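Have a look at this one.
With one protein chain withheld, the remaining protein chains of the complex are depicted in position.
Moving on, here comes subunit A:
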């Protein structure tokens, strides 16, 4: 029984074999990549831009830093970091999904951001960087799709330089009952319909809503960060806890 639990994981509300989750998540993002930005704006009413702004403000990224924007998708954070680190710094846009990377690369090139950005397809559970080599890691709306979150956090801790920090921007749990009901209705009724209408894909957006509910809450994620070795782990809730920004340091 225990062995079978170890071999399975959640995929939204479904339970699937661990080694299948990555490819199933990949299918979801291959499917939504082209319409990812427009859907983000539609689904969050543009508020995702404010959540990301807050993450950048808390990142402490400065000129010359080496930044890893993990699960960076279409490069919203990378675009800002690229300007902040300047010519002497470097931003690595990492994603497990090559469709998302391609969309991100096209978008950033169109913005004229080419000098200091690298695009690397990578799995967050086994990051392809030496120990102590990155100043700041951000993972925005990506951690919930990772199969083994503990392994991913440990891998991030390993590659961070001493003094470096990790920022996790992710959907979380709201503590307001009224907001929670409205949010549930929106997520399970309106969101898949919007996905169907705009991206012709309701299943991917149903997975999005389900995966948010299966993601660890604020305190659990904080404990997971501490278990991975991060110090001074803390979080701030945004929009009533619908999204939380976790931050941890490596000393």
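To be clear about the criterion, a residue touches a chain if its C-beta (ideal position, glycine included) is under 8 Å from a C-beta of that chain, and two chains touch if they have at least 3 such contacts; residues count from 1.
What we mean here is this: contacts and distances are computed from a predicted model.
The chain that is not shown carries the UniProt protein name "Ubiquinone biosynthesis accessory factor UbiJ", picked from "ABC-2 type transport system ATP-binding protein", "Ubiquinone biosynthesis accessory factor UbiJ", "Na(+)/H(+) antiporter subunit E" or "Molybdopterin synthase catalytic subunit". Within the whole complex, the absent chain has one touching residue among A:66, A:80 or A:173, and that is A:80. Of the candidate positions A:18, A:53 or A:181, contact with the hidden chain is made by A:53. Taking the complete complex into account, residues 47, 49-50, 53-54, 56-58, 60, 62-63, 80, 83-84, 86, 238-239 of subunit A touch the chain not shown.
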